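The other protein chains are all here in position, but one chain of the complex has been omitted.
Each chain gets a letter, A and B, in the order it is written, and its residues are counted from 1.
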């Protein structure tokens, strides 16, 4: 049958017959569970306005840095893909962009991007042929035609995808107009925000002082004063909570935390506001603010996420010409044991705080993260992140954290994507990989089948829902 | 049959039929070999006095930081588990402690603690039901009843466990009274000590100067003088050797070694004794003393062990309230190539020195440890340690060291435990994992079956015996 060409029903399951059989059974139990998407970057405007998506290139290629970074690494120019500064006059013909993608589709063999894309083509658009030079045009036409149909509008896809709840990510100065519109609409889909305050916590964020000024205006606080600045953050967190937020998210270069005296915090804040803060001081201030965020989390109940260890926009030429988030972000070594200590000394034993840790440095899985999460009540481990949100990456995550942290100090899956159509694909891959991993444990008699079924449910659904207080 | 509920005879063997068959055959050849336990932390008083163990909670939960750290990480208070400062008046009802453990037993799925505990319940106590809320009381009663029986006394279990030799670990100021008592008894069990001098080598150890003072009194040396201090250490090593010691053990934060001139060593020792030594100087002094220990090892034949890279008592609140060794120890990144150089420059080419290296930082397996052990005659690799003493951890150890260091620069298994009843379980897990690993090599035609059988014997028994000169 032609569907097996691009999407085999047993994909990602072990070729060992006994393991595959058990994996299938586990997967059948979780395949159709609702999707909990507690962390991601979809655009709330989609669900607020429910306008049709434009065309295959704009939907599937141009916003997906996983896709165009690979093409770029092999010499395909970003211009030819129609990627440019926002507001750029130049625009590529979307059909041509699609043809380039089809031509180079073989580059993605073995990558999660290919798994996800094949799923989108097959399950979302009903395509049964492999994408290549020959099929590029016909597949483009099928997708393009379907995008105009009512059932391919964002809200309809949301329902078809069986999403129980999805969190978007907004910064504190956002007015959350789209979320408001969704809340005020008759539509029942649950689209919530998450509080991502990097631009008002990090003195090195472009426009920091101006952001603090705006933060003050939004909250009627004189944020030139450190105490009022903290107060403004609390008010803004409440505003996000009112729009559904159950979590905050923090993207820092390192996991550095600090716990400054009020005097020292004030001094650094003043330097930050006047732009005279040094890089080392900025690191300490960010670290101090993480500890402040933990304090606020204990008070207002927001689950706290820390995504540390990424060198953003490493390629200055690409940054200048094409802007941020163009596939030039690179992982860095991470350290948690010393970096988190100031925060943990203060709140690590709290059962009210829930701090979920993510890393791009896999060496920390078994050396630091699993031992930390296997001791501190306040800590949990987020799923394999970004470059490691992949079959091999997820397998390593389980192999290197399970034995010390167990399954129950992890928080299930989150897709962390702006590629809306790939969400079911990503959850499907995660469910398959976890079911297969559990099937191996069962067949090696390390857990029982009953335990395996419970764990499959927990990893696919329950843990994410509970960890994010949804 | 009900036993398979908690302990399948093929557990930890591959689900690939051919591999499993070979693994079974290898395992049958080593399953009943005597246990060599050359490094661990059992209490010699057990074997000296041979009194019955008290109750299930005090035997199996309260001393096992693997167990209570996991419970603690999920919000179970240490108080409720009856863990407190020694001498604490407060005491929890052991049956209640056991019930809490049973209730949360699902947390351990996939962890080695569960493998070990199931083995203890099944093989030591004959329990065939899974521990949970429903079975907690009946299992408690079975264990409690059996603990009162003569065959559950320490010496009887020692014999039943088929232990050929076990090493405990004592510090130099210990009078080894329990070992003396065992030696002077009619009992034939071989319980030996190991020399662990951290408290008289590390200037940052609490009470260092006082310890040196006591060391002097024990040896009739004026240990205020650096030369006499070295002399005292030699005397004390001889005392330990007389009580069976064949090895020393060193637990340092890093693998730093140094080789100071006599003048500089004297100067740092003087600072250490007056408490004026800086942290950097203390690191160098510790490193220098490792080199001194290597020198003494060449002279007196003690095998030397180095366990580096652990941040002890990371959680100050737990330390203050509950004391040391309460599950808040965390691995740190390790470095060996530069750190060991001063010692190796001096003694690395010696075939008289045997220095066994342990790490909690798995990144060093393939990058540093296997290349070092695959060159220097003085170096051997200890087994996967602590958090990595687990099926996945042992597999990674083999996968990442075998190809560069071979099997014969490793030293077999050691259990490193204070949980006496788990010793057969731990050796059983190690033997199963190694047999399965060898079976895979055989089935991939990377070694022959004959070689596999020899290796299974060597890894289970011979290498530990020879490496520790037992």
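Methods note: contacts are C-beta pairs under 8 Å (C-beta built on N, C-alpha and C of every residue); 3 or more make two chains touch, one makes a residue touch a chain.
This is a predicted model, so every value here is computed, not measured.
Participant: Of the residues listed, B:226, B:358 or B:376, which one is in contact with the missing chain?
Facilitator: Answer from the full complex: B:376 touches the omitted chain.
Participant: Per the definition of touch given earlier, which of A:245, A:277, A:360 or A:423 contacts the omitted chain?
Facilitator: Counting the whole complex, the residue in contact with the absent chain is A:360.
Participant: Considering the whole complex rather than only what is displayed, give the residues of subunit B touching the chain that is not shown.
Facilitator: Touching the chain left out of view, subunit B contributes residues 16, 18-19, 335, 337-338, 341, 344-345, 348-349, 351, 363, 366-368, 370-377, 379, 399-400, 402-409, 440-441, 443-448, 451, 454-455.
Participant: If the hidden chain were put back, which residues of subunit A would touch it?
Facilitator: With respect to the unshown chain, the touching residues of subunit A are 5, 8, 10-16, 69-70, 72-75, 106-112, 115, 130, 311, 314-318, 327-333, 360-363, 387-388, 390-393, 396.
As a working rule, only the chains that are shown with their structure count from here on.
Participant: Could you give the separation in Å between the centres of subunit A and subunit B, each centre being the mean of its C-alpha atoms?
Facilitator: Roughly 40 Å, centre to centre.
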